[in-house]
Every structure is written in C-alpha cells, then in structure tokens.
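What follows is a structure written as structure tokens; I'll ask about it next.
Omission of a single protein chain aside, the complex is shown with its protein chains in their original locations.
Labels run A, B, C, D and E following the written order; every chain starts at residue 1.
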Amino acid sequence: MVVKIVYINPVGTDAFDKPMKEFLDQYKSPDTIIEVASLKSGPWHTEYYSYDALVIPDVLRVIREYENKGSDAAIIGCFYDPGLHEAREISDMVITAPAESAMHIASTLGDRFSIIVGRRKWIPLMMQNVVKYGFESKLVSFESVELGVWDFHKDIEETKRRLIRAAKNAVDKGAEVIILGCTVLFGFFKDLEKEVGVPVVDPIIASLKYAEFLVELKKMIGWSWSRIGMYEKPPKDEIEKWKLF
Amino acid sequence: MVVKIVYINPVGTDAFDKPMKEFLDQYKSPDTIIEVASLKSGPWHTEYYSYDALVIPDVLRVIREYENKGSDAAIIGCFYDPGLHEAREISDMVITAPAESAMHIASTLGDRFSIIVGRRKWIPLMMQNVVKYGFESKLVSFESVELGVWDFHKDIEETKRRLIRAAKNAVDKGAEVIILGCTVLFGFFKDLEKEVGVPVVDPIIASLKYAEFLVELKKMIGWSWSRIGMYEKPPKDEIEKWKLF
Amino acid sequence: MVVKIVYINPVGTDAFDKPMKEFLDQYKSPDTIIEVASLKSGPWHTEYYSYDALVIPDVLRVIREYENKGSDAAIIGCFYDPGLHEAREISDMVITAPAESAMHIASTLGDRFSIIVGRRKWIPLMMQNVVKYGFESKLVSFESVELGVWDFHKDIEETKRRLIRAAKNAVDKGAEVIILGCTVLFGFFKDLEKEVGVPVVDPIIASLKYAEFLVELKKMIGWSWSRIGMYEKPPKDEIEKWKLF
Amino acid sequence: MVVKIVYINPVGTDAFDKPMKEFLDQYKSPDTIIEVASLKSGPWHTEYYSYDALVIPDVLRVIREYENKGSDAAIIGCFYDPGLHEAREISDMVITAPAESAMHIASTLGDRFSIIVGRRKWIPLMMQNVVKYGFESKLVSFESVELGVWDFHKDIEETKRRLIRAAKNAVDKGAEVIILGCTVLFGFFKDLEKEVGVPVVDPIIASLKYAEFLVELKKMIGWSWSRIGMYEKPPKDEIEKWKLF
Amino acid sequence: MVVKIVYINPVGTDAFDKPMKEFLDQYKSPDTIIEVASLKSGPWHTEYYSYDALVIPDVLRVIREYENKGSDAAIIGCFYDPGLHEAREISDMVITAPAESAMHIASTLGDRFSIIVGRRKWIPLMMQNVVKYGFESKLVSFESVELGVWDFHKDIEETKRRLIRAAKNAVDKGAEVIILGCTVLFGFFKDLEKEVGVPVVDPIIASLKYAEFLVELKKMIGWSWSRIGMYEKPPKDEIEKWKLF
Partner (left out) sequence: MVVKIVYINPVGTDAFDKPMKEFLDQYKSPDTIIEVASLKSGPWHTEYYSYDALVIPDVLRVIREYENKGSDAAIIGCFYDPGLHEAREISDMVITAPAESAMHIASTLGDRFSIIVGRRKWIPLMMQNVVKYGFESKLVSFESVELGVWDFHKDIEETKRRLIRAAKNAVDKGAEVIILGCTVLFGFFKDLEKEVGVPVVDPIIASLKYAEFLVELKKMIGWSWSRIGMYEKPPKDEIEKWKLF
C-alpha cells in the first residue's frame, strides 16, 4: 500500500529540497514515497511572524494541488507549523507539521521536554503553539542558541557546540527529552543524543513518522479530521465564487 | 492633535464600509478622523480559518499603505483579530483589533465575561485568542446563536431574540459582562444592555476606543510595541529583496 | 520486519482474550503479530482503584516475561493505564496503554475531546491521568453511562443507546472527538461514529496503533524512553537481591 | 468636556502630593484636572498587608467625598491597588489603580512583562493581584531591588543602578515589557527605557491614562461597572443605618 | 494543656455570639476554652466587599487585644476570611478562618468539593480566596441559594430545602464533599449529610478544629508563620509612631 507524502518547504527557495528529501528517505517506511516541494516566491526563511503569515496562502495552494494529484499526506515544513489548522480545514489529506508531531512524540518518551530554538524572537509564537496543542505542562523551557535559520549550517561545529550547551541547560532544568525547534536543524539529533544522553527529537523525522501514522489510522480505521468545529470545511461554492485558491 | 485611524474590513466587499464608518463616527473622540477600507478581492466573510489566513497578507499590505500615508492607527475589523501580531511586527502605527480590545475593557468592568458568537465553528480559534491574550481566567463561556455573518442582518428581530437568550444564558453561568464576538454585530449592544442589565461590549467601538487610547500613550508618553521579541521588526533589506509586501 | 506485540488484559480471567485478539487482528499492520495474555488470578475487573493497584505487580511480571521471550511491545489493556510508567521504567520494550494512546490521537483529530466512562467512580483516577499526560486543556468532559464493565455486553442495544446519548451530550458541550473510556467498549466505535458524526476513538485500537508507531520510531530512529528521570531504570542487582519480580 | 480626577495617596502624609501632581500634570489630557489627596492619619507607607488593610476604609471615605464633590474618577495610588474592587462597589465614579492599569497596558505592548518591586515582602500580595486580574500567563517574574518605599529617593543613582540590573534580569528571562511596581518609583521610567531598550510602564501614569480612558468609555458609550455580582452596590439604607462611611 | 481560642464575629452585633459559642462548645477538644467576640460597631453582615474591608481594622484590633490577654488562637468568623493574612502578619497567635480551614478538610475527604453560598454576589470574592489558597483544581462549583445572611434563619425549612437542592446539584456536577459557605449556616450540616449522603463541612467547626490543630503544631513542634515574606511582621516602632492599632 503505497503512501504518497509531500513535504513542503514554505519558503521561496528550493535550497533545502534536495538535502531534506535525502534525509527523509532514510527514515521513511518502505511503502512511503516522498516528494519535496517549495514555494515559487516569498521569503527565504519565516523567522518573522509576518513572513509566516505571508506564506500560508501559498502553502494552502500547494496542498490543494497535491491533493488533486492524489497525495495521501502533506507536511508543512516549518516549526511554526504555519497553516496547519487551516490546511486540515480545507483538505481531506493527512496534514502534519514538525512542532505538533515532535511534541506528541517527546511527551511520550519522557516526563517533560525542552525546545531548542534559533533566536529569542521565535519563542512567543512557538509558545502559543505549545499552549494551543495542549502541551504546556510538558514544557520545561525554550533554549535559544541565538543563530538564525541561515546561520545553522555556516559553522557546523559552532552550531553543535551551542546546541549541546542549550540541551545540557535544558536537562539541568528538568527536561528529559529535547526537541530541535527548527526544521533546518535536521540531522543534528544523532550527535546531540550521544553528547547529552537523552532522546533528541528531529522535527522533520517527527513530522514524517507522524504523517505515516495518521495515514495508517485513516486508511485502516477511518479516523480523520472531525468536521464539526475547528475543521468544519468551507463550502465549495464559496471557494469558487470568490476564487479563493 | 488630529488622530487618523483606518478601520479595515478584511473582506473582499465594501458592503460594510459605509454603515461602519457612520457608526464609528458616533463614538470617536472629537480629534479622531476615521477612514474605512476593505480589500479588493477575497472572501466576503472570514468564518473559516483558511479564509482568515488568506486575507492576512492583504491586510498587512493595506496597513503599510496607510502607514505610508501618515495614519496613526489601524484597526483590523474582524473578531478573529487576523494578523494583529503580524501587523504590529511590521508597523510602527498603533494596531488594534476587536477581540483584544473588548477583552481588556470587559475584564475591567466586571468579574468575568462571556463572548457571544455566530457559529460553533468560530469558538476554537477565538478560544486560542482568549488564551493568547491571557484572559482565560476571565472567560465564563462562549455562547453561539448559530447564525452566520451574513444572517445577522437578515431578520434583525430574530437576531436580537437569539442574542438576548444567549446573553441571559451567559449571565446565569456567571458572566457579569457580555462581549459581542463579531464585528458585524455592531450596533446591537444598546438594546441588549437594556434587556439584560449588564454592560455589553460592542467590538468595533472597543477597537476604536482602544486604538485612541494607545495612540495617546504613544504620542504623550512614548509607549509603543516592545521591539525585543514578539514584535521585533524584520530587516528592510529582506523585505525589499524578497518583494514581500 | 515482524513486530511482536502482547496485549495484556490485567484481570484474573481470560474471557476477553479471544474476542479482543480477533478484533485487534482486523486493525493491526501486516507485519504485526498479536498475542493476548491475562493474569492467572486477581479481580475480574479493575473498576476500583485498589483492584487496579493489586494487578500492577502481575502486569509488570507478565511484561518482563514477554520481554525475555523477545516481544517488541506490550499493551496494558485497561483505560486506567495501570502500571504504564512503572512498566516503561523496568522495560526496554515499547509499552502503551489505551488512555494515553487515545488522547494523543483524539487531540490531533479535532479541537477537544470527551471521554465516555462506565461509572462516575472511574472519573477521578482517569482525570488524574488526563492531567498527568498533559491533556487537561483538551478535555471537554467525562460522560458516564452508569454501567459497570460487565454490564456493557449484557444488553448491547441499551449500551449503544446510552453511549449515543453520552456522545451527543459531549458534542453539545464542545467535544469534537469522542474517546471510549473502557477497553471492554471495544467495537462500539463504528456505530457511534455513524450516529454522532464525529471520530470515535476505540481505546484498544488506539493502543495497538500507538504501539506499532512507537516500535517503528524505536527500530528506525532509535527513539525510546529517556533514562534520565521518570524512566531511569532500577539497578539489576537490587532486583535480584530483593527478588522483586 | 472637563474631566476631574482625584489621585489618592493612601498614606498618612502629604509628602508625595505635590511632586506627584506636578508629574501627573505632564501626562494628563488637556481636558483633565488633577487633584491629589492623602489621608489625615495612618501609616506613611503600606508595605505591610495590615497597613494596607488599615487605610482602605479611609480611602473609601475619600472616594465618597470626591464623588459628592463631582469628580469623574479616583485613582488609588498604591501598587497593591488597596480597595480597588471595594471602591467600585460603592461608587459610580471611574476608579483605577496602578497595578491593574499597568498590566493592561504592558500586556498589550509586548508578549509578557516583569514587575520590579521594592522588597520580597511585597510579592505574594502583588502576585494575588496578578492572578485576580487574570494576567498570570503574561507575567515573567517579579524582580526585587530590596529597597523600601522611603529608600527609593535617598540615593537616586543607587536606585537607578538596581532598577537597571533588575530590568535586565527580567529581559533575560523573557520579559518584553517592564512594570515599575511601586507608585513612589514614578519618574524613573524614562531613564530605564533608555538603558534597557524596552517599554517601561510607570504605574502612576498608567493609572491616570487608564482612568481617562474609562471616563471616556463611560461618558461616550455608557460602559461602567456591571452591577450584577462583584460590583453589586450595597443598599443605601444599610449604609445610613450602620453609619458605615 | 489549656488552649484559649477567641472566635470573632466580625460584625457590629453580638446576636450570633451566644448560639455560636454553644454550638462550638459541642465540638471543641476537652482542653479548649472558647470565647466569642464581636465588634462594637459596624455593619451587621459583611456580604458587600466594602463592608468586609470596613471591619478588618477592627478585627485586627480585637486580635491584638486577645493576644495581649494570652489567647492561643483567633478565628475570624466570616467565610470571606476577612483579614486572615493581615492578622497572621501582625500576630504570633494561631489565626484561622472558615474558608481556608474548610477547604483543607474537604479536599482531604474526597476528590473535589462545591461551596454553597447565600447569594451570587459572594462568589467572585470567594473564588479569589479559592485561588489564593491554591484549591482551584479541587473546586467543582459554587451553588447559590439566593438568600442573604439574615434570611437563613427566617424560614429554616425553606433554607434546608434550598441547601439540599444546591448540594444535590453540586453532587451531580462531580462534587464529593460539600462546604457550607457562610458561618451563619452553622448547624445545618448534619441534616444535609443525611439527605445528600456526602460529607458536609460546617465552616465554623472547621475553623475551630483547624485552629486546635495549628495550636498543637505550634506548641509541640514549633511550626508557626514563616516570617520571611507574606507574614513578615511590621516593625513595632512604626506601629507606635503612627498609632496604627
């Protein structure tokens, strides 16, 4: 039973598409086929909340496009989870995103977790998501390494040093699991686990595995978005009349 | 000291522009000049979360436009407060929105409040805002009258009857103040106050008066958005390079 | 890649072993092999908290036995999740239980959920688990049908009627997803979904699928219990010296 | 439209009356007329909770006196907000106090705030107010400079140094806005803003501007205290019969 | 070891002094000697928050008087617990009050409790105390019988009927223990327990037994108010200089 999943980099560059596909292919289930997409235009990162808001309409359009092409799931590849609830509202595909997926996993593997972020700027919006998803009592702390998205891969050793220091701080404060709070931190988790000795959740693997899990729930049991409130779908005629997507 | 405020209807119709301007003009301070704007295209209401997400980029563009024209404040006229934080991030104007403004006022006038909404659908996103703004312990309940945005003015008497019933339910549950949870419910508050005997906060008046209040704080004392985290501004060169607005 | 999972009925009767195995076999992944075990002695249900405490040592012994036999995962088949954290402490297998699994799934499928229980008696302990797992803000209500574990299958139609009424009450209060809060309610979810129109999470399917998901995370990525705090393992020499299991 | 506001120093000394009037006059709206009053006897500061309780009856009497003289609003000038709810219960004037006013403003200007206090002693009662007003999730920390009310102006430079250090600590912990948690810290906010780079809310300006804001809401829209619960007024005949004020 | 306890009716009438003494004498420990005091003037009830504030200074004076006379403990006999923290600040005696005492007991006897009050008016202030004492998660509901303090004994049978109805409502909502939320409801608990079948905590017995308990902790073990923050005592010289009590 083939499962087709599109991983969307919600930025106006395809720079991450190839390395992320190669990385994800190592962790996918045998039946999964992964495509990676990005946006035709728009900001090259979404650290600012306004950038994040700007890309959501395009993310929704990409999702509708892949749904029409027969995909089973879409992953919105940014730790702000931009458009996650909106996408589920308009799509019958499985939709996942890194923050939600990582928190479900992390809260199962130990008592409480910390999230390592790039910059202080990111924390308020991510904290809103922690609360929105219901994981407030599971969060120990955010730890910032004060590096922007495009800094992470400039000096890999320096990034690692900062990640290790941040993770150790978190563990000292009570964290039993670490979440990497940026998709561009993909691949750092293995080294960090060795250094710190606790599970480190890679956000893009988390979003992939959670997508596969939800696809299985949908195909085998029929469990999908509740259509009674938050995910009530908009009427088709409105979408057409107002040319919304 | 003239204060110029733009009230934005974040929908692709100007149907509400004139009546809302007339209504707001009754409650503005003498020095305030109100303009009302709407979007050139887009959904005619934003009940769906995806519609809400679709209009935010245009709302941000309108705000930048009015900032360049010398406005002092912008009001985002939808009770989901779409783009409120994003707008503050990119603009030095005062930005308000109905839900945040109404909750500050309501929580001052009595112990706790309820919010009357059109449809059940709206509640999860509005609840996220209640929590985001920090008013969770002040909320008694959401009460739904099960009418869509465009139904409110179809049968005014029926709408009133439902609002009164909802408000009385809320008061029975402990609410001491009522908030009308949709901008299109503007103007109903007076009758409701007479019937129910508690303050009823009209959301668009609330957003206007809160905007005037914040403009005064900014002009007289210099208090404006903290630029250290949530409202840290994006760099101009990125905005230009990626043609973001 | 074969996955061996033992589903443990933590009661002193094997009455449910066969029907539960047959039921679970319909929903397992192709590679999963399910065994069902129960206890040699002990109470025939665990509605009382003291009964629940009495069975935990035997549950832990069964888990150690199956770990020695090469199982990949164990499911503790009672909605109180008896011994879940204790089992993870002493075992390197994947361990799941219905309440934790069902809440992760339900909180993903919609905004908030309600749990239908047999008797009022059950609620305080289950509420402790809701809080312990961090899902307090996702819970709308517990709804009791006032039937004991052994009553559910006496008059199937009466049970269904009560479940439907309870589920509709929950939906009226704001629930978008329903969780069946007893493993012996296995199999009722399909009819309920048809009647109520929202996803209904069957607790034993949930625990099975969540176990398969965690086994995949462990085998493919290496993510397993954090051994730094809550799940720090006891020293082997103590276990032997004091003959603990 | 003239607005008459009385600022009450709830202490048995008029030492602060003149400097506070001069300070407030710089920030008032053109139409506002400010009077400053203090008590005829009583403690010279209210750092102790029992002192605070002792002054409340006199504060209520002063408020009734100014209401009879035609004032529009009264400000209770102590960051414990002594008698705020009691005063609203018995008076139809607008009543504000520094803590409540400052928190409404601070929570609008940024994500979360910290409150700088004089002594550790003050924190539990102020924390009760933070919770009572519903701002718990907006509070990062209290920071104590370990100076009593009468120490603040003894060595201005030392006070500034401690305030700056406290504010920087708060910002490091996540605060985006600083509130000065004592009315006698009036006037320090400008220097602090320059040093720390975030908005610093002066508590007496906050209480003045919030009073003007509420007077405008009352006069133009008719919004005032809900009389259905917390602010239900006592019957006049009881007040006379028992000679209460 | 004789224990001298003064029970203070914080009202300007001694109407309750005799019956309350007779009632308390039935439940005191053999070594306890109870005196009952009331105020020389002031309101005859404290239903209004301003009345409550008015009596606190006199309550503090009575407490200092009895401390000087060698009492071991004082009970502040109103379910608003007026002046409880202030009294502990200035006194080394044991101080208790009905709400705090009743909640400690009720939260031990069952999972969660409800509080029956006279009028809706009372709830916001009592809710503040529930939160202040840390019992928010133990509270199911307030139930109002809509009778004032002086109505309770007018028609005893009607009062009982309303109390029973309120208690049954509370039990239906999940309460396992009932607290009577007014000292003037003393003596009703026995009948209510018979009718409703759950423990009903009489607030004045609760305050008496908790006082005896704390006196024992103080005399035998030396545990008394922590003097480091909330209960840091004011300096004697200030009290004398400003003639505070």
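Here is the rule we go by: a residue touches a chain if its C-beta (ideal position, glycine included) is under 8 Å from a C-beta of that chain, and two chains touch if they have at least 3 such contacts.
Note that this is a predicted model, so its numbers are computed, not measured.
**Q** Tell me which of C:Ile5, C:Val36, C:Ala106 or C:Ile123 is the one touching the absent chain.
**A** The one listed residue touching the chain not shown is C:Ile123.
**Q** Pick out which of E:Val177, E:Leu192 or E:Ile239 touches the chain that's been left out of the picture.
**A** Considering all chains, including the one not shown, the answer is E:Val177.
**Q** Can you list, in ascending order, the chain E residues touching the missing chain?
**A** Its contact residues with the unshown chain are 27, 29, 100, 104-105, 107-111, 131, 133-138, 171, 174, 176-177, 193, 197-199, 201-202, 205, 209, 212-214, 216-217, 220-231.
**Q** Spell out the interface residues on chain C facing the chain that's missing from view.
**A** Within chain C, the residues that touch the unshown chain are 12, 41-44, 47-54, 56-57, 60, 83, 85-87, 89-90, 120-121, 123-125, 128, 131-132, 228-230, 232-234, 238, 242-244.
To be clear about the criterion, only the chains that are shown with their structure count from here on.
**Q** Roughly how far is chain C from chain D, centre to centre by C-alpha average, rounded to an integer in Å?
**A** 53
**Q** Give, as an integer number of Å, the spacing between the C-alpha centres of chain D and chain A.
**A** So the centre of chain A lies 44 Å away from the centre of chain D.
**Q** Averaged over CA atoms, how far is the centre of chain A from the centre of chain B? Could you give it in whole Å?
**A** 30
**Q** Indicate the residues of chain B shared as contacts by at least two other chains.
**A** Expected reply: 111, 120, 123-124, 131, 174, 228-230.
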